[in-house]
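The following block contains the structure, expressed as structure tokens.
Complex shown without one protein chain; remaining protein chains in place.
As written, the chains take the letters A, B and C, and residue 1 is the first residue of each chain.
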Amino acid sequence: MILTDSLLDFFLETRQTSEDLCKPLEIEDYVVQPIVDVSPPKWHLGHTTWFFEEFILKPHCANYQEFDADFSFVFNSYYETVGKRVVRSDRGNLSRPSVKKVYEYRAYVTNHIKTYFETNPAKELHDLLEIGIHHEKQHQELLLTDIKYILGNNPLLPEYSATFLDHPIETHQQEWIHMEEGIYGVGHATEDFCYDNELGRHKVYLHPYEISNKLVTNGEFTEFIIAGGYSQFDLWHAEGWDWVNQNKVVSPLYWHKIDGEWWHYTSSGLKMVDGNSPLTHISYYESFAFAQWKGCRLPTEFEWEAAQSYFPWGKRWEWTESAYLPYPNYQKAPGALGEYNGKFMVNQKVLRGGSVATPNNHTRPTYRNFFQPPLRWQFTGLRLVK
Amino acid sequence: MILTDSLLDFFLETRQTSEDLCKPLEIEDYVVQPIVDVSPPKWHLGHTTWFFEEFILKPHCANYQEFDADFSFVFNSYYETVGKRVVRSDRGNLSRPSVKKVYEYRAYVTNHIKTYFETNPAKELHDLLEIGIHHEKQHQELLLTDIKYILGNNPLLPEYSATFLDHPIETHQQEWIHMEEGIYGVGHATEDFCYDNELGRHKVYLHPYEISNKLVTNGEFTEFIIAGGYSQFDLWHAEGWDWVNQNKVVSPLYWHKIDGEWWHYTSSGLKMVDGNSPLTHISYYESFAFAQWKGCRLPTEFEWEAAQSYFPWGKRWEWTESAYLPYPNYQKAPGALGEYNGKFMVNQKVLRGGSVATPNNHTRPTYRNFFQPPLRWQFTGLRLVK
Amino acid sequence: MILTDSLLDFFLETRQTSEDLCKPLEIEDYVVQPIVDVSPPKWHLGHTTWFFEEFILKPHCANYQEFDADFSFVFNSYYETVGKRVVRSDRGNLSRPSVKKVYEYRAYVTNHIKTYFETNPAKELHDLLEIGIHHEKQHQELLLTDIKYILGNNPLLPEYSATFLDHPIETHQQEWIHMEEGIYGVGHATEDFCYDNELGRHKVYLHPYEISNKLVTNGEFTEFIIAGGYSQFDLWHAEGWDWVNQNKVVSPLYWHKIDGEWWHYTSSGLKMVDGNSPLTHISYYESFAFAQWKGCRLPTEFEWEAAQSYFPWGKRWEWTESAYLPYPNYQKAPGALGEYNGKFMVNQKVLRGGSVATPNNHTRPTYRNFFQPPLRWQFTGLRLVK
Partner (left out) sequence: MILTDSLLDFFLETRQTSEDLCKPLEIEDYVVQPIVDVSPPKWHLGHTTWFFEEFILKPHCANYQEFDADFSFVFNSYYETVGKRVVRSDRGNLSRPSVKKVYEYRAYVTNHIKTYFETNPAKELHDLLEIGIHHEKQHQELLLTDIKYILGNNPLLPEYSATFLDHPIETHQQEWIHMEEGIYGVGHATEDFCYDNELGRHKVYLHPYEISNKLVTNGEFTEFIIAGGYSQFDLWHAEGWDWVNQNKVVSPLYWHKIDGEWWHYTSSGLKMVDGNSPLTHISYYESFAFAQWKGCRLPTEFEWEAAQSYFPWGKRWEWTESAYLPYPNYQKAPGALGEYNGKFMVNQKVLRGGSVATPNNHTRPTYRNFFQPPLRWQFTGLRLVK
């Protein structure tokens, strides 16, 4: 159990970090939503604030005056339990509330939370506060990837930051780690914070496998492109093949071929693709096709978890072969918080690891991220198994 | 022919007016595009500027330095002649160039045009300058209607301006003007500016008709609603009936029923509907159905033009029964300017008159506006004929 | 007024002809609906029968026993007045009633109509019978064009009939007919049968024009193709240009380029395109673009009607520049029959003339056919004006 003081510090640091991430933005950048999966930055700032207001201040803080009654409608995301909401595809149509007003809303709610917890030594709401902090940290990652999409799809290709380097390099030699057949434990086991979908520590039986200690690189994927991987149907799932053809996909997201060379948009602007850097912004379909082409496969999420202590990870969210399903004895939380994870457990793939956009300490070996197979705007990557 | 001096004044006044119209906006309001027909205000400001740069400065002004080579891509609207362009539905996805940059672009081009015409007494480009001015005036009207849509579809319903009153009243008595059978002349006849679609003054034969000297009011249309007009299929065109049902239309755009009363969003905020004010924000389909219900019909554009001097007009663009078609001997202008009107002459309806959003002197008795039948975001209205 | 005897003969001949047109079909051909505009032949046979049952036998024939109560649902087309109906796009999903049952239905209704009119000398229902006959004749034309589409889009390209030649030749020299400026009368004037949309004989003022005495040929259109007409945006309406690009249109419907030569599917199978034969199966958009390319234009429906006695016509429905609108003082018929024409008077184009598929005596100089601009499965054609 985290003590109140450090929890409050954690809260305040988190609130500040979200705003720091937006420092390089023009006001206009806060507003747009180029695709449905990407939310406007001001929406992230408002929604994470609404979460504290809706689940802590309004139900538990006796004399709390709501900042603006309409904000509940504007900043609710998908919680059916708590009333109507702006449909997701409409977020980019809302010029108001203004960015200035959203920052006022943030300050107002942050202060009320601070005052409340300073004057309320009771521990009952610490869990709620903690989940709100983690919720905001998740949105910090989305802020970075959504901003990248907003700027990276603008014809002017503006830079986000000269110092946020989203293309690190793994310098170690590629090797295959041999994992023995047997029973392994998976799922969250400690007292630390985790989401409900990680709970229910349980046993799985794994057959022997070899897992790479290194992520697939841009260089390796370029060979796949040159070898015609995007036009060889037998490497792809049927729906992956349809996706390639309908969207005319010929490279990872953000890649541009200029005068015969591959460049890509990065958070620090348009750069030449570095063959040594780990591949990113690929769909599950592309990960699978690449693995097929190499005569390998993707790990299951259990294989990944069992082996993760033997290799460095955390630069890329890694696609696994596992579908996002409940663990045995999974129990979703009651009420609105129960809508957090469980209702998405169909037709999504599990990703393991973390990424350059993940806040410090916001991932762990048991963390289960999940996305639909075609999505590419996250810092996704892949690791091979054979 | 307008002398250069007054033409330049006209130019500078027009440039200033566009910016004045945007004074009440927050920066965020400049960016969004809630439906494909509505463009972001900053796009209007940029596009009208690009028009002068693309058609006057770049081809005719020897040492002109383009402001930014990418802007041609960003601010071209539909001119196939002059290269690639951002597709219309993507305009609201562009956070950059920033509003500040767009205003710099405006100042830069305005100054270059000013200098050029001050130092160039030759008359050859006056026609181009004049069409550019009228083009910008057209966009001033769109600015007002697009801003109304942006604010009027925001759940916070922010006011645009306390002084722009978009719901004037016609105080005179309704009467039927009798028009005699015979040959009438239609089309533009003077030396003043007009668009190519008004040219080719010609004769039409009209049969006798009675036309109202007054626009249909909110009060009359409310009776139609109460009488069940939106659910009586035999009042509607087949495709109008489909439109009503697919979009669940039960009232004009911007109307809200609150506690049994009709309110509507106006440029000065949410107001109770005034029964005496002329109806607006209706589609052609609704106009037609209302006329059917009254046992009347809409005028043709020729009937309107022949009778227009006998009644006041200019508050609402009035739907006519006429399809938007070329006049006899219509000739479209050569090159990119020829794309202005002619290529839209199919599946649109002519509207005559003008509206509260139309700039001063920007309409005339022969002006032919045109929209697809379902569109409602303009200040449309209707006048009956029997 | 047609006497009963000859009207009954006319009825019986019409009923027989519909069935004769289907003689070459396999049972399977009666069932399919490859696009929404094409109805299954058995639906045409049933629907024309239902018309007599619904509008004559059920309301007027005292002891009439309905053939099957479900058929009203199955065979109603678009009459909102008379209850629910199978949606148009679902007609090809209905394997039942079987073709055999539909023929039994036809015989049953034909016999009841025959008996009724033989024993009922009263004249009140003659108008209804006559409109039912003309309605069936209209469907005979659709039968031929729909069958052509069904067979012509089958990869096996089966022949419909060796004797129905849908590609006649106009052997006369092309000449321009000069028409004088002045007032002309248009609309139906005699006592003979016509539809409500032709009524209201009225005056129009025409400016001088020259109209071709000959339809545009395949040879002329092939020159347009070779000249790159399908890829020159400035020849097209904006929505025509979108249509070309979205549908990748490069030739008239049914044309196939095989080893560098143009072939087309005809009712008698795949044949080489004959340059001397009048062009057919083109959209309004293509007609317009071709005329632009020739420096000409399409006639209005009034120009066509005023000049039609000076040239042969009837092989192709000819696209006109006119939108399909009501004539002055147009009155739609009361009740369900009023749904026949009026509710389609928006966003369609008028075609004049008739075609090789039009039954004998089923067209006339004032007949107004109408289709949406992109439709091509009728035997459409074009005639130039300058």
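Rule of thumb we're sticking to: contacts are C-beta pairs under 8 Å (C-beta built on N, C-alpha and C of every residue); 3 or more make two chains touch, one makes a residue touch a chain.
Fair warning: this is a prediction, and the values are worked out from it, not measured in the lab.
Asks: Identify the visible chains that the left-out chain touches across the whole complex.
Replies: A, C
Asks: Looking at C:86, C:128 or C:270, which residue reaches the missing chain?
Replies: C:86
Asks: Would you mind spotting which of A:40, A:132 or A:240 touches the chain that isn't drawn?
Replies: A:240
Asks: Of the residues C:158, C:269 or C:314, I need the one that contacts the missing chain.
Replies: C:158
Asks: Which residue, A:149, A:265 or A:284, contacts the hidden chain when the whole complex is considered?
Replies: Answer from the full complex: A:284 touches the omitted chain.
Asks: Give me the chain C residues in contact with the hidden chain, please.
Replies: 26-34, 42, 70, 73-74, 86, 90, 92-99, 150-151, 153-156, 158
Asks: In terms of residues, what is the contact footprint of the unshown chain on chain A?
Replies: Touch set of chain A with respect to the missing chain: 78, 80-81, 183, 202-205, 207, 209, 233-234, 236-241, 284-285, 288, 297, 321-323, 325-326, 328-329, 338-339, 343-347, 349, 373.
Quick note on the criterion: only the chains that are shown with their structure count from here on.
Asks: Distance from the CA centroid of chain A to that of chain B, rounded to the nearest Å?
Replies: Spacing between the chain centres: roughly 44 Å.
Asks: What parts of chain B, by residue number, touch at least two of the other chains?
Replies: none
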